[in-house]
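Have a look at this one.
Only one protein chain is missing; all other protein chains are in place.
Up next, chain A:
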Amino acid sequence: MNKKEVFKLAKGFRGRAKNCIRIARERVEKALQYSYRDRRNKKRDMRGLWIQRINAGTRQHGVNYGNFMHGLMKENIQLNRKVLSEISMHEPYSFKALVDISRNAFPGNKAIAPPKKEGLAILI
């Protein structure tokens, strides 16, 4: 890469990394390596995030993530995790319908009730 390109990519870097070509080239190359790596890592990270969101959504209906997905598999519903997480955030009633279907498909889910939160007042 020539100097001009390097400085263009080094805009906004800190200290001498934006002004001196030797340091700027070093930092830009490292930055591009990170971006190459993280384009791949992004897929894993997003999947993890979607799973956390689905889990949060299903637990409001008393089902955990694993049992919910197992129920969907049994019913042959092939929505992916990205779509499920978006439904759980923006379309709560549709998501409830999915949870109900999953719960009926997998009877193990029925027994689970959301844990009661009781204060310390009971102990006294």
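Here are a few things to note about the model shown:
The working rule: contacts are C-beta pairs under 8 Å (C-beta built on N, C-alpha and C of every residue); 3 or more make two chains touch, one makes a residue touch a chain; residues count from 1.
To be clear about the criterion, contacts and distances are computed from a predicted model.
Look at the chain that isn't drawn here: its UniProt entry, checked against "50S ribosomal protein L21", "UBC-like protein", "Polynucleotide 5'-hydroxyl-kinase GRC3" or "DOG1 domain-containing protein", names it "50S ribosomal protein L21".
Panel shows chain A; residues 1, 29, 32-33, 35-36, 39, 42, 46, 75-80, 82-83, 85-87, 90-91, 93-94, 96-98, 100-101 of it touch the chain omitted from the view.
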